[in-house]
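One protein chain omitted, others in place.
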Amino acid sequence: MRKTLERVGLALLNIFFIVICFVVIIPILYAFSVSLNASNSILGSDFSFIPKQFTLNNYRAVFVDQPVLLWLGNTLILAVSSVAVSLFAAIPAAYSLSRFRFAGRTKIVNTMTMLYSFPAILSMFAIYKLLSPMGLINTRLGLVIVYIGTMAVFGVLNLKGYFDSVPAEIEEAAKIDGANAGQTVAWILLPLAKPAVIVTGVMVLIYVWNEYIYAITFMTGADHYTLAAGLYSLQATEMSGSWPVFAAASIVVSLPILVIFFLTQKHMTSGLTAGGVKG
Amino acid sequence: MRRILTAAVAALIMTATLSACSGNEADHGQPDTDGGSAPVQLTIWHDKEDAVAAVLQAELDKLKPEVAVTLEKKNGLTEALKMVGNDPNAAPDMYFFAHDKLGVYAEMGILTPVTEFVDAETLGGFLPMTTQAATYKEEIYQLPIYFETLLFMYNRALMPDEEVPATTEDLLAFMKATTGNGQYGFVEQHSTAYYSAGWIHGFGGEIISSDGIPQLNSDKTVAALEYHLNFARLMTGESEYATVNTLFMEGKAAATIGGPWLVPTVREAGIDLGLAPMPVVNETGLPIAPYSGVQGLHVLKVAADNPQKNAAIKTVLNQLLGPDIGVAMAAASGCAPASAACYEMDAVKNDEMVMMMREVAENAVPMPNIPEMDVMWNATSNMLVDINMRKADVRESADKAQKQAEDLIASMQ
Partner (left out) sequence: MKSNKYKVHGTLRSWLCLLPSFIIIGLIVVFPIVYTGYISLTNMNIYHWFDFTVIGLENYMKALTVFDGGFLQALALTVLWTAVNMLFQLVIAFVMASLLNTPRLRLRRLYKTVLMFPWAMPGYVSILLWKNGMFNSQFGLLNQWLDRLGMEPVQWLAGDTVAFVACLVVNLWLALPFMIMIMDGAMQSIDRSYYESALLDGAGWFRRSISLTIPAIRPIIAPAVIITVFTTFKQFDVIYLLTQQVGAKTGANIHTVLTYAYENAFVTSNYGYSSAISIFIFVLLIVFTMVTNLRKGGRKHAENP
């Protein structure tokens, strides 16, 4: 009896999620349909999700006429280095704020939070003034610095929140076994806080993937573009551009992120559930 | 630990690669220290469609090997220029853009007049309207290449040639007779400054005077807005281009006022497109007179100050003085050439759309290039939205917008 009830519940839940997922992606299905359509318009009366004049030309246009693979390469380099450097800087900082007691600790956390309230709409100009004398405009390194800087506060605070939830006693046991702080973090804390590291990493990744304002302003020439910047340059305006190609490019740009996300899902469980370590 | 190590190594490699990559990317536009025989590299920023850029590139490639010009498409060009304007490492040497921002850049001090490179008299070969557009405080800052104005377009299936309205009253009568059930007699982007400027000019009004005083609540402007409201009521709730253009392309609107950029897609959509002169406003006897935009080359001061580049820029600008580039632009993308000589040539004479733009340009008003215009787009569209979409009182809305525009201009100082 209980089993049947549970099965019915699960079935209902699955139906619920299928409906929700469908509702959520309606605007994306719209883009998908536009991207498969031969006529050059984002609008049209009598819309249907199955395009009337089906064509794959827009996808061909994306891959053949645009250096999409080059953009993908640029994006991957930027994304991987931003994620790596961000985590590399944020993990010790978050650990320090979570575990060490020292003067000014609370103030640091509060100040970092406050920094988030600055309306960064004018920041680009200041950052330009900062990077330009160093010759970092129109370089990947310059963009990476901007990206990790933008995400740094989030990374530190987010990781700290998770680290706080891991009981310090677990680490103490390792300490007694003779492990130093670095080893404790690597062996004990990070496996336990795996979801946090993944969430933070994915967050930085998606930010870099979707950022286009700095990429188009600081980088010149289509060869240096990231995917998002390239997509922005394809944007259909009143004067020029093709909506279906733009829609196709939007889908193409999003798919790698979804694949990465799907793959990381498997690791989204904490060591606490798997290892039987108890606090 | 292994994970940390891997991450560390990855980060190190990444940093090393990045710094290696960055070394040779930052130096574009640097003069070649050897001097002499090596070609001078010039960079031109633009934000135009590929067809236009290709024509310009082809023309400038003729200057090789002495001068090698690279056209770079730059999104967000106007904002980027403000940032890099006087940075020799990041600024382009020239940019190709509409004339309406040149006052801002001239005030900022990042432009050099083109008369430093070309003989002022040879500029007489351009249509007066285009050189007038390029002039700010008595200096000419742009070498005009082509211009655009809005055109009156109609769908012959819905508006036969003999019903094309000669006056605005004819147009209104046609709209009243044909609008309804998802069909429209006439649609335009009624609540944007660029499109409604034509109506304001048709009443002898203007958005801003040449000395930078907003004219939004002048009697002539208000009369135009009140009259225009009769038309706006018979159009869609939306005023942006996607809706307006799609209605016309789907055959749901008989006529529209649109830019030349619309023509190729309209023809592709299978519309039997007709072009007509702008209707005349009955009350004033003046035709609807839209803004015109002149596209051309501007020279940055940082490049002009470099002796080697200075000579190369001179070569580039002189290459573009003749009618060739205009004819090629007209053929490639339906652009109306700035050079008067082009209109003597058959290739251009037989182009219906280019000739129609030439005709409209007789009355068209070049967009003001004064810096104050920068804030007028917003104030004016707020006013139009209040009147046409929020049904606010015309006079009150105009007064309010005038005040906002004056405040904004005061804030620029």
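Lettered A and B in written order, each chain numbered from 1.
Everything below uses one rule, namely that contacts are C-beta pairs under 8 Å (C-beta built on N, C-alpha and C of every residue); 3 or more make two chains touch, one makes a residue touch a chain.
Note that the coordinates shown come from a computational prediction; the quantities given were computed from them, not determined experimentally.
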item	value
Listed residues A:Gln66, A:Ser81 or A:Asn158, member touching the removed chain	A:Asn158
Of B:Asn75, B:Thr178 or B:Ser191, the residue in touch with the unshown chain	B:Ser191
Options B:Thr236, B:Thr265, B:Thr284 or B:Thr315, residue touching the unrepresented chain	B:Thr236
Those residues of chain B which, in the complete complex, touch the missing chain	82, 85-86, 104, 107-110, 189, 191-194, 236-243, 246-247, 371, 374-375, 377-378, 381-382, 385, 389-390, 404, 407-408, 411-413
Missing-chain contacts mapped onto chain A	6, 10, 13-14, 16-17, 20-21, 24-28, 30-31, 34, 42-47, 88-90, 92-93, 95-103, 105, 108, 112-123, 125-127, 129-130, 145-146, 148-150, 152-158, 160-162, 164-166, 168-169, 172, 175, 192-193, 195-196, 198-199, 202-203, 206, 209-212, 228, 231-232, 250, 253-255, 257-258, 261-262, 265-266, 268-270, 272-273, 278-279
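Rule of thumb we're sticking to: only the chains that are shown with their structure count from here on.
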item	value
Inter-chain centre distance, chain A versus chain B - centres from mean C-alpha coordinates, in Å	37
List of chain A residues in touch with chain B within their complex	39-45, 77, 80-81, 84-85, 87-88, 124-125, 128, 132, 135-142, 144, 182-183, 185-187, 190, 213, 216-217, 220-222, 224, 229, 232-233, 238-241
Footprint of chain A on chain B - complex, ascending	1, 3-4, 7-8, 10-11, 14-15, 17-19, 21-22, 25-26, 28, 45, 48-49, 72-76, 79-80, 83-84, 87, 89-90, 92, 182, 241-243, 245-246, 249-250, 252, 259, 261, 265, 268-269
